[in-house]
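Before I ask anything, let me first share the structure, which is written out below as structure tokens.
Only one protein chain is missing; all other protein chains are in place.
All chains are identified by letter, namely A, B and C, in their written order; residue positions are counted from 1 within each chain.
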Amino acid sequence: MSKVALIGAGRIGRIHARNAALHPRLELAAVVDPVTASAGSIAGEWNARVSSLEEVLADDTIAGVIVASSTDTHLDYSIRAAQAGKAVFCEKPIDQDLQRARGAAGALREARLFLAFNRRFDPNFQALKARLDDGGIGSIESLQITSNDPAPPPPSYIAVSGGLFKDMAIHDFDMARWLLGEEVAEVWAVGSCLVDPEIGRLGDVDTARTVLKTASGKLCVISNTRRSGYGYDQRIEAYASAGMVRADNVLESTVQVFGENGAASDRLQNFFLDRYAEAYRREMDHFAEILDGATPSVGYADGVAALALAEAATRSSKTGEVVRP
Amino acid sequence: MSKVALIGAGRIGRIHARNAALHPRLELAAVVDPVTASAGSIAGEWNARVSSLEEVLADDTIAGVIVASSTDTHLDYSIRAAQAGKAVFCEKPIDQDLQRARGAAGALREARLFLAFNRRFDPNFQALKARLDDGGIGSIESLQITSNDPAPPPPSYIAVSGGLFKDMAIHDFDMARWLLGEEVAEVWAVGSCLVDPEIGRLGDVDTARTVLKTASGKLCVISNTRRSGYGYDQRIEAYASAGMVRADNVLESTVQVFGENGAASDRLQNFFLDRYAEAYRREMDHFAEILDGATPSVGYADGVAALALAEAATRSSKTGEVVRP
Amino acid sequence: MSKVALIGAGRIGRIHARNAALHPRLELAAVVDPVTASAGSIAGEWNARVSSLEEVLADDTIAGVIVASSTDTHLDYSIRAAQAGKAVFCEKPIDQDLQRARGAAGALREARLFLAFNRRFDPNFQALKARLDDGGIGSIESLQITSNDPAPPPPSYIAVSGGLFKDMAIHDFDMARWLLGEEVAEVWAVGSCLVDPEIGRLGDVDTARTVLKTASGKLCVISNTRRSGYGYDQRIEAYASAGMVRADNVLESTVQVFGENGAASDRLQNFFLDRYAEAYRREMDHFAEILDGATPSVGYADGVAALALAEAATRSSKTGEVVRP
Partner (left out) sequence: MSKVALIGAGRIGRIHARNAALHPRLELAAVVDPVTASAGSIAGEWNARVSSLEEVLADDTIAGVIVASSTDTHLDYSIRAAQAGKAVFCEKPIDQDLQRARGAAGALREARLFLAFNRRFDPNFQALKARLDDGGIGSIESLQITSNDPAPPPPSYIAVSGGLFKDMAIHDFDMARWLLGEEVAEVWAVGSCLVDPEIGRLGDVDTARTVLKTASGKLCVISNTRRSGYGYDQRIEAYASAGMVRADNVLESTVQVFGENGAASDRLQNFFLDRYAEAYRREMDHFAEILDGATPSVGYADGVAALALAEAATRSSKTGEVVRP
């Protein structure tokens, strides 16, 4: 059993707390949050103590720290936890600022830091990756990633989100790197404001397409919109030399209703905490492996690389030019 | 090129006329119907002559006769055509009366008679049969045949139809024999009148389930209703020792509409002449092969066997007892 | 918080223990099993005590008892728990012997007994039921229940299972009653031994079809096999006056691989504890509601009714005759 502490008792922190507490090889020992009531609520549920960052870092019985606080604290807390000798489970993104993120290389490049990109742990995308890796359909040539939110966040969130490419597409940039198996050499992106003019007034776009190209010529298209009109659309198609593999959306049930106008399937699983519930469990499972000595499958460098693509896409969408990240 | 004549210029006769006329190895030479206008309409369309049965049978240049007249004439015309040395394409069923049908054995058992059960020529059911025959999923053990009409025929038709089992399920009995690869030893059936009480007053049922069992224990369930509420439902599932193969319905298009309540597929292809258009073409192709010397893949004996099952099911549905056909 | 005790620390007991322990309104207080090590293992995991039936029944702080012991003890333990004033969560079936089960009516008819037929709590079947209940496709007329196991149990299990109809189809009889909304008036069943001759030697069948008919003429077909060759096949189709609704199988992922021979979907979720994991959670949720005062949605009378249908089907399969349960 490894003891872990949670930093950040918000919505996603609550998920990680539960998964850590229920994990057979982990014990949730402490919860840290400036809002003591939030920390207390989670700690109480899982028999953990409310604590402070300092106390956690000083506690030698705590082997791992889960950083689920606000984005602007990810880097700082991760560095401090790493320096205290802890394994770090850091929520994505590593940061919103590429330069700042790169600046942490000295402290984090060698750290046992697991950057929790949840898509990599989704059973469907993992199954897709496995089909690519088993070679049955040859080698990957191109990729179509569709990632649409059901509804846009409030303008207040848009204003601090870092923009669609850093906020939404960051996941997709990581997926592209993971699946293409080769670094991206060129980025081109285009965005429109079709959903809500307020988003445009805030300098952001709500609908975008990004095209990535690797040095060997592999292509990837990422489709994003802030509001799909039909749910949380999370799909990937990977085209290889001898076939194609796709991971489709998850539906709320397998029910179909047949009437005289055709058959209606059930709606898409729309809330991201439901859609990726199993992914979050598998993330925690990976963190348990790391605490037992495994190397993080996705870490600091991946976080920086995804952020670099997001920054390149943001720039391209403003200039219309191809950007080399 | 083989010359053929059509007997019966109704709805299905018109289909066969077109398929014969357009077939590269067939020539539609003559059309026969007591209603001269009907015969003339089809003959005119395809450059054939209006003729009489006697004249057709006496014409040595005509090699094949397509019997698409009313059911009560199938046996008589088939026998006469066979005796005149013609190859016969006979619409299903062979007759509504089992004893009468059996009585024609002397004249028809050895005849070149093709009994046109259209399901056997549907590309989907043929593909299902091919998957069973290739052995990839082992040997067949049981069968589920779903065959539902979109809407019931008028009461006047019900009255002369011979009843649901002889009229609708006759197709399914033939499919069962074709796919099970073994004769049926026991028949049990149950019917209800749930759609239209008028059907019940006419002594018929509108909803039925029939269970067939072969000597070796293979099972088949046939589900029929006169009104499905969602279209012309034509499906088969074949369960084998190492897997299952199914043929699903044909939809009007591949379009799916995704909204906040889920995805709606297009409606089922509902008109039987559309649904089985390709089957009718393949029937004519098989008739051309027969005229070139091939043995009919389905003939008189199959027509009698399907009728015997229909009669057994009718009896079982009235007595509640297992009937050996 | 209501305190509950678990009787029976086997495979299914472990599932219920976890769901009770993690339920926000339940506390797993005690675990009872003649094999103390099994009881201790579960109790240890969830901070409960190892106890005895007597002690549990005498403990006034325990409000509910979960009976997950062997089938032959279900009735006895349920009666004793009910008499001690506890709410009872009883695993299916109520018993293997219809007369014995009926004999418990005096003790159990009025008891707060929840009989845990898991299919009723599966999200897919619940969604199907909801679609039927909302009236959008009219009123139900017939039902097709497909329930096939991936592989047969060992002969030793077959010998004490009560036979296919009481062991496997018991679930489907309950589903039929739940969905048809009307009691079954007639039962007819047929079985074959196609999978393993050893099953036949033990007097059982491994492949069966059962047809149910209600007084108003509604029909239901139940298809069962002990070995499907393609996984744990759990499907229902409900045909109503204005449409059809079906619940399909659950797949391991949404991945499809496209090659030159077509597209391959992922395999069926095959292990029943995975397939019905959410159903077990919802069962426990219902038990929590019962402990808070709700009436069990499925209870003693339902257990007896399903058993009566299983007994009728067993008899019909031996005699070939329609049985009125």
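Convention: a contact is a pair of C-beta atoms (placed from the backbone, for glycine too) under 8 Å apart; a residue touches a chain by one contact, two chains touch by 3 or more.
Because the structure is predicted, anything quoted here is derived from the model rather than measured.
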Chains on display which the left-out chain touches in the complete complex: A, B, C
Residue, one of B:T61, B:S156 or B:T254, that touches the chain absent here: B:T254
Residue touching the undisplayed chain, where the options are C:G10, C:G40, C:P153 or C:G259: C:G259
Residue, one of A:H171, A:K218 or A:R281, that touches the chain absent here: A:K218
Interface residues of subunit A (partner: the chain not displayed): 137-138, 141-142, 144, 146, 148, 186, 188, 190, 192-195, 207-209, 211, 213, 217-219, 221, 223, 225, 228-230, 233, 239-244, 320-322
Residue numbers in subunit C that touch the chain omitted from display: 229-231, 251, 258-268
Subunit B, residues in touch with the chain not shown (by the definition above): 22, 123-124, 126-128, 131, 136-137, 242-250, 252-260, 266
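Here is the rule we go by: only the chains that are shown with their structure count from here on.
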Closest chain to the centre of mass proxy, which here is the mean CA position: C
Fitted rotation between subunit A and its twin subunit B in degrees, CA, nearest 5: 180
Between subunit A and subunit C, centroid-to-centroid distance (C-alpha), Å: 39
Geometric centre distance via CA averages, subunit B-subunit A, whole Å: 57
Subunit C: positions in contact with at least two other chains: 137, 242-244
